[in-house]
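Here the complex is missing one protein chain, while the rest keep their positions.
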Amino acid sequence: MSLPEVGTGLIAGGTSIDPAATGIEGTATPGFGVAAHKRLGWVFWVAAGWVVLVILAAIFAGLLPLQDPSVPSALPGLDPSGSHLLGTDELGRDLLSRVVYGSRVSLIVGFSSIALGLAVGGMLGLLAGYYRGFLDSVITGAANILLAFPALVLGLAIVTFWGPSLFHVTIAIAILSIAPLTLVVRGSTVIYSEREFVSAARMLGASNRPIILREIFPNVVPAAVSLGLISVAVAIVAEGGLSFLGLSVRAPTPTWGNMIAEGQAVIGQHPLIALWPGLAMFLTVLALNIAGDRLRGYFDIKEGGL
Amino acid sequence: MARLALRKFLMLVPVVLVVSILTFLLLNLLPGNPVFMILGPGATPKGVAQLTNQLHLNKPIYVRYVDWLWAALHGNFGQSYLNHEPASTLIHQALPVTIELLVISQIIALVIAIPLGVYAARRPGGWIDQGSSAFSFGMLAIPAFLLGVLLVGVFAVHWHLFPATGYTHLTANLGRNVQSLFLPALTLALGSLAAYVRLLRSDMIATLQQDFVTVARSKGLSSRYILWHHAFRPSTFSLVTLAGLNVGSLIGGAFIVEIIFGIPGIGSLTLHSIYQRDYLVVQACVLIIAVGYVFVNFVVDLLYPLLDPRVRRVVA
Partner (left out) sequence: MPDDISRRKFLAGGGAAFGAVVLGGSASSLLAACGSSGSKSGGPGPAPNPNAGISNATPKMGGTLIVATEAEDNGFNPTVASWDVTGLMYGAAIFDTLTAVDVNGKVQPNLAQSVTPNAGATQFTITLRPGVKFHDGSALDANAVANSLIANVKSPQNGPALFNVADVKPSGAMTVTVTCKEAWPAFPYYLAYSIGTVMSPSMLAEPNSGNLKPIGTGPFVFKEWVPNDHLTVVRNPNYWRQGRPYLDQVTFRPIPDHQSRANALLAGDIDIMHTDDPQDAQSLPKKRSLVSITDLDNNATEREVHFYMINTAKPPFDDVRVRQALAYATDQNRVHSIIDVVNPVVKSPFSTKSPYYVDVDYPTYDPAKAKQLIAAYEHDKGPLRTFTLSTVTDAKDLARTTLVQAMWKEAGINCQVQQVEQSQYIVQALLGNYDVREWRQFSAADPDENYVWWSSLTASPIGALALNFARNKDPQIQAALEKGRTSLNQADRVAAYQEISRRFAADVPYVWLDQTVWLVSAKPTVMNFNNPTLPDGSPALRMTAGFINVGQIWLNK
């Protein structure tokens, strides 16, 4: 069970549904031979570049020569032209500026919700994976309960209860992401805990905390980061889904999700209104997926050559 | 092993129980209640009081939960407040639809993933490998709502190959039934695709490195024969298991596709019921979804050692 919108096991269920996602598989990533010689590849850099571009545009949107995204500035449904590079939407607002400003909400929600989810889920996963025993059972049990809960009900309830706003949507998605992230980090931690260097550290007399912090944590981080990037992609799509239900940031603030929702009401006559934010979301999500996957392959040192 | 299995099975019960408590709490904390949904704009104070009493909504929340639990343990899941259909009937109508949708979607995903995975494994790093990886990622990146739009526009409206919306029952007409489920199943399948290609690819690569493959090659058998007749079968175990598991765990996840394509499955039943604050129906739906997911997890936990390719290779 995953965040709303994405029916794949890639994020949710971590160890239980997609063994591949945990990095336990023993292969090299595509693009290279089965050799220890790993590079990120040009595809990674293009993808990362796009993400950075989108982030910069979102941050500096105010400085760019863009029209006001909330105010109709021309006739509705215009095609791309000199003054409106992507055309206008169904109320006459400039589409380019709406797509750029819309990226803000998508990115803020995407990154902050997953950052929060990783912070909480990562910590819980580390603790569960390292200490095992009762703590592990409790944390894993709680994570399973959260995962068994249909994401739809949970997300809807949270946002309906508190009201739609950037903050609440972020919290809702963060909460939904905790369980899968916990399980994945836990899986990784379990593997590392059994490695020789951890037993060596213990024999040398190190207590638990420094072991976690110095031995395990740095090894788990790269996998967590790459998983995080992929999760951000899912979170962006999830925010789009909530926008669709009118449960995200209020109009007239643009988000990619609510732009797609508005555009689909008129897709027969003006398909571009939904297409531009759809394309922006698609490219960004794709870029995040690729970057995350490449990073994961790059850091996948344990199985190299098996 | 059996003791472990039993213990894990018993763990299911508290999980499902806690999920049901959480759902009940959440639903009742939501603003709004079914009384106004039923009465509409004609609600008067007398009518509201009358109906609230009738539906027992004036009792405290813990009393209502216990009432519900007791009835549920006796197989009575209550009725819809709005149309008075028993919740079990509604689920009985909706669940098979979703399961059929998921089964078809996983079959489609496998049909697409298998050739991609096999040929990607044959030449790791080759253009099929890179292409299929890119394609799978691409499919992951398109939100279901956008994908559904494109599919319907091309295949349903333009070429009239499939219905734009709606569902024909299995018993009514098998052909139309599959037709009506094809596009939504395809939309769902594309999301699972990436995982399958990746899994099959890694399994195949591992199998291809084994001795018996080397022997077969030295016997002069063609690559294609080796690929499909020797390497493929042992590599499919985890794939098929994963597909089966996805059917169980995606029961609650197909709702957007169900809504877009008008499939009366359990996802759309849940969503409609939440919007109408039809508490008892939502409770029953969430219970089913949770049980499905938890049960699947239980099976996975048992089978996991068999799923991990490293373990299997060691055994082999």
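Chains here go by letter, A and B, matching the order in which they are written, and residues are numbered from 1 within each.
Criterion: a residue touches a chain if its C-beta (ideal position, glycine included) is under 8 Å from a C-beta of that chain, and two chains touch if they have at least 3 such contacts.
As the structure is a computational prediction, the values presented were derived from the model and not from experiment.
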Identified contact with the non-displayed chain, of B:F145, B:F182 or B:Y196: B:F145
Residue among B:I256, B:V286 or B:V300 touching the omitted chain: B:I256
Touching residue (missing chain; options B:S136, B:Q276 or B:N297): B:Q276
Contact footprint on subunit A, counting only the chain that is left out: 70-72, 75-80, 90-92, 160, 164, 244-247, 250-252, 258, 261-262, 264-272, 275
Contact footprint on subunit B, counting only the chain that is left out: 31-32, 36-48, 50-51, 79-80, 82-85, 90, 93, 145, 148-150, 152-154, 156-160, 163-167, 256, 259-262, 264, 268-269, 271-272, 275-277
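Here, only the chains that are shown with their structure count from here on.
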Residues on subunit A engaged by subunit B in the complex (per definition of touch): 1-2, 4-10, 12-13, 15-21, 24-28, 30-34, 141, 144-145, 147-154, 156-157, 160-161, 233, 237, 240-241, 244, 260, 264, 267, 274, 278, 281-283, 285-286, 289-290, 293, 306
Residues on subunit B engaged by subunit A in the complex (per definition of touch): 11, 14-16, 18-19, 22-23, 26-27, 29-31, 120, 124-125, 129-130, 133-134, 137-138, 140-146, 149, 188, 191-192, 194-195, 198-199, 201-202, 205-206, 238, 242, 245-246, 249-250, 252-257, 267, 270-271, 274, 282, 285-286, 289-290, 293-294, 297, 300-301, 304, 307-310
